[in-house]
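Every protein chain of the complex appears in place save one, which is left out.
Chain nomenclature is as follows: A, B and C, assigned in order of appearance, with residue numbering initiated at 1 for each chain independently.
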Amino acid sequence: MSVREIESQSTQDTVPEDAIATDSLRRRRLLLDPRPATRMSADVLDPMDRATARFWVAFVILGGLVAIWGVTWLYQMIWGIGVTGLNRPVMWALYIVNFVYFIGIGHAGTFISAALRALKIEWRRPISRAAEMLTVFALTTAAMFPLVHLGRTWKFYWLMPYPNQRQLWPSYHSPLLWDLTAILTYLSCSVLFAYLSLFPDLAMARDRTRGWRHVLYKTLALGWRGTEREWATHKAALNVFTYAIIPVMFSVHTIVSWDFAMAIQPGWHSTVFGPYFVIGALFSGVGAVIMVLALLRKTMRFGYFLRDEHFEGMALFLLLLSMAWAYFYFNDYLVPWYGQGPAEKAIQELLSHGWAAPLWFLMLFSNILLPWATLWSRRIRRSAGALFFISIFVQIGMYIERYLIVPTTLGRNELPFDWGIYVPHLPESLITLGAFALVGFLYVLISRIIPLIPVWEVLEGQMLHGLRRIGKAVVQTRAEPEE
Amino acid sequence: MTLAEHKWTMVVDLDKCTGCGACVVACHAENNVPIVSEEQTIQGRAMHWMRIERYWEGSYPEIKARFIPLMCQQCERAPCEPVCPVYATLHSEREHLNLQVYNRCVGTRYCQNNDPYKVRFFNFFDPIFDEPLTQQLNPDVTVRSAGVMEKCTFCVQRIRRAEERARLEERPLADGEVLPACVQTCPPGALVFGDLNDEASAVSQLLSGNARQFKLLEHLGTEPSVVYLKGGTSYVST
Amino acid sequence: MHASRNRTRALATIVGVPLAILAVVAAYFFVSWQVQAAPEQPAPMDHAAMTKKGVSCLFCHSDALKSPAAGIPSVEKCMGCHQTIKTDSPKIEEVAAYWHRQEPIPWARVNQLPRFVYFSHRVHVNAGLNCELCHGDVAQMQAAEPVTKMNMGWCLDCHEQQPDAGQLRDCVICHQ
Partner (left out) sequence: MAKISRRDFIKMGAAGLLATVLTGCQNPRRWVTLEPYVIPPEEQLAGVATWYASTCRQCPAGCGIIVRVMNGRALKIEGNPKHPLNKGKLCARGQAGLQVLYNPDRLPGPVQQTERGSGRFQPISWEEGLNTLYDRLRQAGSGTAIWTGSTTSGHLLDLFERFAAATGAPSPLVFDLYSELNGLAALENADRAFFGQNRLPTYNLEQADVILSFGADFLGPWLSQVRYGMAFGAFRSQSLGKRGYLVQLEPRMSITGAKADWWLPISPGTEALVAQALARIIADGPLGPAEWATKANTLASEIDVSSVAAASGIPVTELEQLAHIFAAATRPLAIPGNALAAQDGQGTAIAAVQALNAIAGADGLALSPDSPATSLLKPQVSPFGDVQALIERMQAGDVQVLLIHGANPVYDLPESARVVDALAHVPFVVSFGPIADETGVQADLVLPDRTYLESWGYDVTSPGFDLPAVGSQQPVVTPVFDAHSTADVLLTVTRGIPTAAAALPWSDEVAFLKEIIPQLGPGAAGGLDTDVLWSRFLQHGGWWPATAPPPAPHTPVLSQSVQAEAPQFQGDEQEYPYFLHLYMSDLLSDGRGADQPWLQGSPDPMTTVAWQTWVEIHPQTAQKLGVKDGDVVHITSPAGEIEAPVYIYPAIRPNTIAVPVGQGHTDYGRYARKRGSNPMDLVGTTSEGLAWATTRVKITPTGKKIAQAGFENKAGVDEGFINEAFPG
């Protein structure tokens, strides 16, 4: 969707064309061409009612894949973990890879809505909701994988601290327990955070819908009426969450990285893993958000809200994160290489000229070469299509990175007699597919239920930023909301 | 009367080990360790609590093969213990052994990742004992089901029986009263087992001032209870 | 408004009814597992009557002192006495029938230990515990029935009170 189209949509703009022409970037990104609230809500709500053929196709295909996951999981539980390709010594593989990957994806939402909110980066407003939803769904999916991975899934509750006749308690020496705690914290926080920012829009939806939607929104909106007091409380609550959730976000992937860093397995036992994983998570996360935004703009006609300038902003983040990631990866590679520990050496040889070399180079290409080579150009940064393409590679690269860390590294240890190679079998491949499908499925589902553009935030933004004509000059005004 | 603390220790004389595999089969017989099918063996899921690793050194014709019998090293500071989220593998302060409580295991398999010796074995499927082979199963040892990790226990069931006997007879354990199946059967006597807390025991005697002794991957600081004696050399006048 | 309330009700039933059924079934299984009842025996074995006659537990379950298992008396042992004692009683005749057929009596197990537990009568009896502590006052039971849920918590409650609790807390004591 081109810039021109957007302009044609914003007819009511009282500001002369020449004004827009100048310094256009900031204005467009800040949506300085306001529309009446009614129209805006309609723009957001109408697509939700339209259940197009495309929607049903996606719904059926994704739903089917999710169902396959369920069946496969059952099959695995009945016969045992042996149906996967796991072996000795590679005891962790795709399930853990998925776990780490989806947690990573889950970081973007918080980063965009919370971190950018804290930094008062105003153009974040239209895209925050979409990112938050992605966080919630990715985390939900990730949270399933420790269970899928268990040898005796039906005993999973033994990981929970609950009073029992055995007088037994889980062991908090184990990083897995820290993991569990961190993820559940993060999941609940981000769900609440997302829900919190939903209230005004739910209320708005409630007042504009009939039938079951009305009932639903009525229930969810918890009787939001938009009084002064409500707004004040809402703002306060949001601020609390905004600042509270950022450290949680950083802690989560750090703790996930400790699952590996705390082990003495060569290639895992590294002190840089914490920040390295966090950056990696944000990297893949931002990439994923870009993909989601591109899709939303295409399918939901959100052209007015999601503009090329937003994509450009995200693209810049992507480039920065790619550089940060490269820095950490270099760190993580150089130190063991200099140390020349026998097992580390074996692992690095495996990556550089072993069977894993193609994967390794593909990873370096998609995580470093491709972003650096393309994202310097504004035209690419502003083209949703190109960014979508690049983001796909980023996803592939980051998935491979986790794959190289988990099963590939496990194949090399101190006793060469016990080295091993892991080859994924059908069950875990199907379950992995199902995991990606689940995120998509939930998104497709939710796109019909809750407004994916935070209308109230956009409106708030447009109230704070405007254009005024003073004499001949058109100046941009900026108001501060009172704290 | 309460029993003395034991520091169970196994000494493996690499100079004597002939790699004959008697220990391997003895362990299977004593501990109900299942034999996995050919297909599973190819997948790398063979289960032998006691295994003999064979390494090549040098190249033909000056080539040497070296056998290293490897079982759970019963580390004093075992890396596999802290990572278990449910205390399925934990330390016995009293026996100085690294226990595996099969019925508590949920199968996170973290212990195997963190085990530098790779001596832990996971039940990828339920074990198969064709009738009437079940008749042979040792009633003193749990038969593990699918999804559970297992490993060498220094034949803890034998240790416990002996301790019970000693307790009833109100006497301390005698040296050599407890022998794991592998040690009991080892023809060349490459395996020696006993209590290091007892200066008179065979292991203490064998290890005192023995220059050949070393521990596997000692640099990791796991403090194994298995001590290896490296291959010696003999003087021949030519 | 009205329509919506109906919908809510419909929703409630669609979700609620299966849940209710599930709850009932679950409750049934839970109870049936929890309940402590005497199993029906092939030949009614009146412990109370025996003990009244002054027969001690160890007379029949004689291995308890020397073996991990207390043991069920052999048919021969039953007949050892009952060839002469109360031969006319119909219960005894049932036992005698097995003896004449030279068949083992398929007694139903009364006390259940959980899976994966090693338990030794010899050790406990020699430590001075008496049978009633775990098996209840069998002397008063017509048919022997389980009186305690023999689970880990129950074992530990006792072990924790022993002087050498430190040792008795060790997993390897029971799990091998």
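The working rule: a residue touches a chain if its C-beta (ideal position, glycine included) is under 8 Å from a C-beta of that chain, and two chains touch if they have at least 3 such contacts.
Note that the coordinates shown come from a computational prediction; the quantities given were computed from them, not determined experimentally.
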Among the chains presented, those that the missing one touches: A, B, C
Listed residues B:74, B:92 or B:185, member touching the removed chain: B:185
Full-complex contact with the absent chain, from B:6, B:51 or B:160: B:51
Sole residue of B:77, B:171 or B:230 that reaches the chain not shown, by the stated touch rule: B:230
Touch criterion as defined above, residue of C:90, C:106 or C:163 at the omitted chain: C:106
Interface with the unshown chain - residue positions in chain B: 13-16, 18-22, 24-26, 28-30, 35-38, 41-42, 46, 48, 51-57, 59-61, 63-68, 126, 128-139, 141-143, 145, 181, 184-190, 212, 214, 216-217, 228-234, 236-238
Touching residues (missing chain, whole complex) on chain C: 29, 32-33, 39, 63, 66-77, 98-99, 102-109, 112-119
Absent-chain interface as seen on chain A, which is shown: 342, 346, 414-420
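Criterion: only the chains that are shown with their structure count from here on.
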Touch-based graph of the chains, sorted into line, ring, star, complete or other: complete
Chain located farthest away, centre of chain C as origin (C-alpha): A
A-B or A-C, whichever has more C-beta pairs in contact: A-B
Rounded Å distance between chain B and chain C, as computed from the means of their C-alpha atoms: 37
Inter-chain centre distance, chain A versus chain B - centres from mean C-alpha coordinates, in Å: 47
Residues of chain C touching at least two other chains: none
Junction residues of chain A - those touching two or more other chains: 168
Touch list for chain A against partner chain C, complex: 164-168, 211-212, 214-215
Interface residues, chain B side, partner chain C - complex: 2-3, 90, 92-95, 97, 99, 101-104, 140-142, 153, 156-157, 160, 164, 167-168
List of chain A residues in touch with chain B within their complex: 79-82, 85-89, 91-92, 146, 149-152, 155-156, 158-159, 168-171, 173-177, 180, 259, 262-265, 410, 413-418, 420
